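A single protein chain has been omitted; all remaining protein chains appear in their positions.
We just call them A, B and C in the order they show up, numbering each chain from 1.
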Amino acid sequence: MGLGLSLLYFIVILGLGWIAGYLPFMKTIFGTILPYVALLLFLVGIIARIVRWGRSPVPFRITTTCGQEKSLPWIRQNKLDNPSSALGAFGRMLLEVLFFRSLFRNTKAEFKDNEKLVYSVDKWLWFFSLAFHWSFLIIFLRHFRFFTEPIPSFVTFLQNIDGFFQVGLPIIYITDVLILAGLTYLFLRRIFDSKVKIISLPSDYFPLLLILGIAVTGVLMRYFFKTDLVAVKEFTVSILSFQPIGSDLLAKLSPLFIIHFTFVCTLLIYFPFSKLVHLGGIFLSPTRNLANNNRMKRHVNPWNYDVPVHTYEEYEEEFRDKMIAAGIPVEKEE
Amino acid sequence: MKLYDGWKIILGLIVFVGFFTLPIWLNLSSAQSKVKPQLVYPKDAMQCVENKDYMNHYHMDLLNFWRDSVVRMNVRYIVRNGTVLTHNGEKLEMSLTLACLKCHSNKEQFCDQCHNYLDVKPYCWDCHVQPKGGLK
Amino acid sequence: MSTKIKPEELLQTINLKPKYKNWMEVPVEFRKGTFSYAGSEEALIYLDQPNPRKWQPTDPDWKLPENWQEIILEGFRERLEKFRSLKIFMDICVRCGACADKCHFFLGSGDPKNMPVLRAELLRSIYRREFTTAGKLMGKMVGARDLTFDVLREWFYYFYQCTQCRRCSVFCPYGIDTAEITFLARELMNLIGVNIDWIMTPVKNCYRTGNHLGVQPHGMKDSLEMAAADIEEITGIHIDVPINKKGAEILFVTPSADYFATPHYYTLMGYIMLFHEIGLDYTFSTYASEGGNFGSFVSHELMKRLNNKIYAEAKRLKVKWILGGECGHMWRVIHQYMDTMNGPADFLEVPRSPITGTVFENAKSTKMVHICEFTADLIYHNKIKLDPRRNDHWHATFHDSCNPSRGMGLLEEPRYIIKNVMRKFTEMPDNTIREQTFCCGSGAGIGTDENFEMRMRGGFPRANAAKYVRDKYGVNICLCICAIDKANLPPLFEFWVPGLEVGGVHEMVGNALVMTGEKPREVDLRLQPLNIEEE
Partner (left out) sequence: MIDRRNFLKIVSFGGGIFLASKFTYDLVSQSEPQQAPITGLRAKRWAMAIDVQKCEQTPNCKECIVACHTYHNVPEFNNPKDEIKWIWKDKFHNAFVTQENPFLPKGMNHQTVLLLCNHCGNPPCTNVCPTKATWKREDGIVMMDWHRCIGCRYCVAACPYGSRSFNWRDPRPFIKKQNPEFPTRTRGVVEKCTFCAERLARGKMPACVEACPSKALIFGDLDDPGSEIRQVLSERFSIRRKPELSTSPEVYYLV
């Protein structure tokens, strides 16, 4: 059910952007009001979501341990997968956020001869999702060349790295290739891997389509149907420095750019209300971001409350005779 | 309203918001954000080989095509309607330095205007010699 | 056994590439052999739990309270405010599917709803409907649905088909812990009296008599004395086992199955022999006679109520610190919950081995040490004499129990002991041990006879790995440090890997331990003749 519905949503947004590219009235709205609405909803939405998480405590320290604990001094602790210090937990998080360490462990289970289960290394999901996420980040940072004047020096640096192979003119960015490959892989496995197909919801296909839409329109503009980049930059800088945007400037923006822009705004709006909040959630995951020092350091549950217990006195009361008969010491000999 | 692990979460949020609004702060803190490219077009020059709109969007494709045409196909001269274009009596080659720069002789006021504005650093000049500045 | 299904037939039914069906429209079917009976009225009344009544999951009417949906949703809301983990796990799953083929129940059943992601979606779909704007507005389009009786039936079936082993959590890029989700889902169901008897009756027993089996103090004493008598028969050494001894240095707490069940019982003998040999000043307790905690399979509250007695007894007996026996979920509770729930244990001292002088820094707050940490330390300091040849009739492999491996990280200590007390030891394949270990298939309170088929399915990946080392290396015993494993691996292996025995690590210690003044050993703790292989 998921794919058709998300395709429909995607096409509606594509259509809106397309029409806006040709209708001056809509173009004005999409070019002047939409970005502010999107930016505001994005920031406020994410903050609200994270604050909502933050308002719930972490009552117990429930780290998932993936290696040897700290115990006797002569047993080697796995300090990253089973950290006992805040520093170790920080290292674990860093590897998790930057390199998707847990996903790197991924295996594939299959039946052999219809009777044996065998496990094989399966790093494709890790590779393509890492490629996708890193590319997305680098592409976002590269776009600072359209966002600010003067351009920060890291942008030039990133562009040089990204265009390292100097193939083509304009130089083909490695991240452009990787993000398309990554998204395609992530999308296709949702359709062809029966397990993943079953669990996929419209809200799984939609963001993939949306980001694919952004990437494809971007690639089209860079390599094929070129747009007036000076006008684009004047436009974005005007938005980001709260300067009015003239209709003559809007007129210079190509429909393809308006589609690209509409997709981006949609993504910003959609972000805080979807699974995409895993961006922030990963940092708060209590099985990963805590040290496994439970027996060393007391963890306090802020809502700890008293529960009815069966006290020793009540216990002895019930079994005293039998205990005395069996010669087990008791508190009250009667 | 109690926020558990408050300072860590707030710090994280500040970093996040700061990061995403960085362009805004950079633009607001710089007067240069209003500066736009000012191109100086050559006077008394011949008409360009393609129209202005095309050159604005696709000059890199044209140059790329020229490059492959000259180096790989050994086809050198710019032909329009079956005849080789000339400039001051000389046949015009498909060449950045021998054609484009004949008219657009001031790179700083022409090429660099947009290229710097958009952080485009073509590596043409690593080998091809600038008309005025000479070798870097 | 309630069902007579054969291993080959069972294998035929597993398809790891399930056909696509909209899972929300596939109703749950309570098939004999795949679910557990409902919690007894009596147990619920004794424990003062909600909605005690006679009912079974197969009944068309579960006799739920009128406003059961309200109760669950209110409970849900409350838990969202109490547990950040729940909020995060509900919000951030991207359904990447990395967890799908990591679950032993999925691998043994091919049922898509046994993929951890979909198990969590059972709860998540309700969460979206009730607690998110998108779910309220868009319903099914964003994977939201109403809490209906069918959904509840699904919850019951599948959340009692999760052993909280956390294997999926190891592979999840966000560390989403299905055990935590199952914890809270079971807690929600418990609010309206939906639970299973194999959990609720042991909880009742434990609350009343101090242990799950309902062993009363004199019965426990009989059992310990019987163990001592067996030891005397084998070694010629007479041992008086201390019980409820005030002022002892150490309180020893072990799962109650050790007192009676086999092969647990041999492990108990091992403990008693070891403690006697090193002259440990310790005591058993009849009140805190249970290390395990079936309360942790239903709710945080029951967990806390059962766990309370360990510290209370330690305080009453004025011991210095606590030593814990071989058990799985017991250690999850002790390691991750006890100090927070019932601490601080400031009346105890930081554990220090009276034999070696080692201070157990890693237990300096909770003050409870794992027997494997304790014994490994003894061996490392050469404080006990061992003759590993006495275990030559065994070729062992080691099964990491879920909780000590993924909820604690106790991996090397038992291996160190095993390698010192026996000569033949072979690991199972890498993807099935340590933090990637497979559950026995019956943890978290679902090891019931009526659930036999599902247990065999869930235990299949473990048995599959054990079969590999049995066939390839001639392994004939699988050692473990968990009472539930010791109870469930024997029928599992009988089903999948006939001939493979199950034992505890300290049973092997007992065999190898050279005791002062002992007579020459002719049999092991199982009274089987020794078969020492000369070099």
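Basically, a residue touches a chain if its C-beta (ideal position, glycine included) is under 8 Å from a C-beta of that chain, and two chains touch if they have at least 3 such contacts.
These numbers were taken from a predicted model, which means no experiment stands behind them.
From the set A:K226, A:K275 or A:H310, the residue in touch with the chain omitted from the display is A:K226, counting the whole complex. Only one residue from A:L14, A:L117 or A:L169 touches the chain missing from this view: A:L169.
In the full complex, subunit B contacts the hidden chain through residues 49-50, 54, 57-58, 60-62, 64-65, 67-69, 71-80, 82, 84, 94, 97-98, 123, 126-129, 131, 134-136.
The rule is simple: only the chains that are shown with their structure count from here on.
Taken chain by chain, the contacts run in an open path, each chain touching the next and the two ends left apart. One simple way to say how far apart two chains are is to compare their mean CA positions; for subunit B and subunit C this gives 67 Å.
Centre-to-centre spacing of subunit A and subunit B amounts to 35 Å, using the average Cα coordinate of each chain. Note: centroid distance subunit A to subunit C, computed from Cα atoms, is 33 Å. Residues of subunit C in contact with two or more other chains: 84. Chain contacts: subunit B has residues 4 touching two or more partner chains. Remark: subunit B residues 1-6, 9, 12-13, 16-17, 20-24, 26-28, 30, 32-37, 56-58, 60-61, 63-64, 67, 114, 117-123 touch subunit A in the complex. Interface of subunit A with subunit B (complex): residues 42-43, 46-47, 50-51, 54-58, 144-152, 155-156, 159-160, 166, 168-170, 226-230, 233-234, 237, 240-243, 280, 283-284, 302.
Partner subunit A is touched in their complex by these residues of subunit C: 11-12, 14, 16-23, 48, 80-88, 91-98, 100-102, 107, 112, 115, 117-118, 121, 132-134, 140-143, 166, 169-177, 180, 207-210, 216-218, 221-222, 243-246, 286-287, 301, 304-305, 308-309, 312-313, 316, 334-337, 339-341, 343-344, 358, 360-366, 368, 373, 376-377, 380, 405-413, 416, 429, 431-432, 434-436, 460-461, 464, 468.
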